[in-house]
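Of the protein chains in this complex, all but one are displayed in their positions.
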Amino acid sequence: MSASVLRDPAEDQSAAQALVPVPRHNKRRDPVAVAMTVFGVLVFCFLFLPILVIFIYSFNTGRLLAAWEGFGFDAYINAAANQVIRGSVMTSLQAALGTAVLSTILGTMGGLALARATYKAKWAAILTGLLALTLVTPEIVDAISILPWFVSLGTDFGFTPINNGMVRLVVAHTVMSIAVVTFIVRARMQGTDMTLEEAAADLYATPWNRFFQITLPIAAPGILAGALMSFTLSLDNTTVSSFVQVPGNTPWPVYIFSSLKVSLRPEIAAVSTIMLLLTLVALAVVALVLRRFGESSTDIAKTIAGA
Amino acid sequence: MRKISRRGAGVAALSFPSWAYLVFFFIIPVGLVLWYSFGYKPDLFTAHSNATLSLDRYFEAMDPTFLSTFINTLQIAGLGTLICLLIGIPFAYWMAVKVPAKWRGLLVALVLVPFWTNFLVRTLGWQIMLAPEGFVSEALQNIGLIGGPIEILYTRAAVQLGVVYNYLPLMILPLFVSLDRAGVSLREASADLGANRVRTMLQVTLPLAAPGIISGCLLVFIPLMGDYITASVLGGAQGNMVGQLVANQFNSAQNWALGSAMAVMLMVFILLTVAIVGAVYLIVRAILRFNRRVLIEEPAS
Partner (left out) sequence: MHQHSPMKILAPAAAIPKISRRALLGGFAVAGASLALTGCGKEKGFAASALPNGQLGRQLNVYSWGDYEDPDNISDFQDSTGVRVQLDSFGSNEELIAKLAATRGTSGYDIVVPTGLYIPQMVANSLLQPLDHSRMPNMANLDPTYTNQVWDPGNKHSIPKAWGTTGYVYDTNVIKDELASWQDFMTAAETTASGKTAVLEDSWEVVAIYLAAHNIDMNSTDPAALDAAEEYLVGTLAKNIRAFNSNVATSGIPQGTFALMQAFNGDARQGMLTASDPERWKFVFPTPTANLWMDNWSLAAGAQHPDAAYAFINHMMTPEAALREVEYIGYHTGIKELKEAALANEMELPELVFPPQDVLDRMQAAVLNDGQERRVQILNRMQAKAGA
């Protein structure tokens, strides 16, 4: 889209033509643009194909997920009736909520601290490096390291709360998502002006007031995005969860993972479809909230992806 | 000066909980892994002992059979990143540039949907599609494209396909963000100066999108090296990747020392690869810049 400024476009074009021959493309049927659109659509198909397959196979009435037998809602009914499946979905949701709360608190504080840090402050550099390290460490390394540590804490040091399955899940998931929240909040706060805070301080606002009435509202979109990210990351987490989980508090992805070697049932597809819809609803809600804060959709994507 | 440091102290205090948390639940456990890697496995039933310290586990991990798994993983990760890049750049360009602005938000949301679907579930979708007796196989056979059932499942090809699929959104998003930032006006300026589209793409758009390319590649390559789930679901025995090797040492072989050594080796591999590629990139960029220097002559005074 050309932005026309204060000059006559016709004058521009003729001038340009006179000086340098610019290849003109017929804007209506540009083969390259058409090809790119086709390519884009194909990539979207590629991205959605397995999800669609899972959605369709959730209506499989057969005993095995991959062997299609007939169309029906059996899987959904069986899943709802199955206590263990219900339990693991509840566990996943509870753990995700706990993780969102914990990592948002830690991440917001950390993000604010990093955003406000003096340029080239050593502690800021180290903290950033540390957080980056958590992102860079493969999940399997996290998993094998944190389980013995949990066991040690629980049995050798007598710190019995750590033997609780939910505690283990929340703690382990937070380690994975604290960096994401911190960076999102930091990115959000770095763009904003300090003068608002300074003005509040000049007006004798206490640090608490400053924080709650100025800083938090400014950071709110970032905090919300961070909370959503950590919620989804926790819901999705499989590797670390499969190592640290305690039965009775088995998260949903671990249930699927352990069914892998045995036999996969259509109930898995059914529940996964429902979980996906749930995640999308949460995403939509957050997007709506962010939109009300005045963000454009591309900005939202940037906030989430720019971490 | 005093004021700055005072403010710094106040601000740093906010980050203490993060520090404490990371030290307690990340540094210490990972440090323990490093510590374990210097130990050994005393007998069949004890997982680990650090009574004698040695580097033997590292030599064991570098054993040709295990080393081939590392190389295999590197190949899958490298190829996967490359394919993601080749698909991601045109796609992100299309989304950021060609698509009318009012659709962009919707398209971004559509890309995020697979990103938000459970990783394992997405991979299961592929397991269903690639099944030798599944609908895709039947359809392709009926059309006549292939002679027998598709035999991709539980091979390296399936893992390659699976990882490209799973990590593609992670490549697209940073690319989109940086291409979006790269700015319409610069591309226009390039066109105005007589560059055709290819030249504009190569000399203006791509270099400006470089930060996005770099972060996309890192976001894909690093988790891909440690991938465990895609290989477990689609790989069978032949998609063996380092993640599974490490997990195996902890889950059944119960050899924590060896598993820890392998985990450390994995990290080293990742860092080395990133460092080498980074160095190559910087060198290439320096050469290109050198070649493209434009000498601006002094105006005659």
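Chains here go by letter, A and B, matching the order in which they are written, and residues are numbered from 1 within each.
Everything that follows uses one rule, which is that a residue touches a chain if its C-beta (ideal position, glycine included) is under 8 Å from a C-beta of that chain, and two chains touch if they have at least 3 such contacts.
All values reported here derive from a predicted model rather than from experimental measurement.
Residue A:248 is the one among A:72, A:129, A:217 or A:248 that touches the chain missing from this view.
Checked against the hidden chain, the listed residues A:43, A:147, A:214 or A:228 yield one contact partner: A:147.
Per the touch definition above, the residue from B:90, B:105 or B:149 contacting the chain not shown is B:149. Screening B:32, B:129 or B:164 for touch with the missing chain picks out B:32.
The missing chain lies against subunit A, touching residues 63-64, 66-67, 83-84, 87, 116, 118-119, 123, 147-148, 151-152, 154-157, 163, 165, 190-191, 194, 197-198, 201-202, 204, 207, 246-248, 250, 258, 261-264. Counting the whole complex, the residues of subunit B in touch with the unshown chain are 3-4, 6-7, 9-10, 12-13, 16, 19-20, 23-24, 27-28, 31-32, 35, 44-47, 50, 65-66, 68-69, 72, 131-133, 149, 151, 153-156, 235-241, 245, 248-254.
The rule is simple: only the chains that are shown with their structure count from here on.
Centroid to centroid, with C-alpha atoms defining each point, subunit A and subunit B lie 16 Å apart.
Considering their complex, residues 4, 7-8, 11-15, 17-19, 21-22, 25-30, 32-33, 36, 87, 90-91, 93-95, 98-99, 101, 104-106, 108-114, 116-129, 131, 133-135, 165, 168-169, 173-174, 176-177, 180, 184-185, 188, 191-194, 196-197, 222-223, 225-229, 232-233, 243, 246-247, 250, 256, 259-260, 263, 266-267, 270 of subunit B touch subunit A. Those residues of subunit A lying in contact with subunit B across their complex are 1-3, 16, 20-23, 32-33, 36-37, 39-40, 43-44, 46-54, 57, 65-68, 105-107, 109-110, 112-114, 116-118, 121, 123-124, 127, 130-131, 133-134, 136-149, 171-172, 174-175, 178, 182, 232, 235-236, 238-239, 243, 252-253, 256-257, 260, 264, 268-269, 272, 275-276, 279-280, 283, 287, 296-298, 300-302, 304-306.
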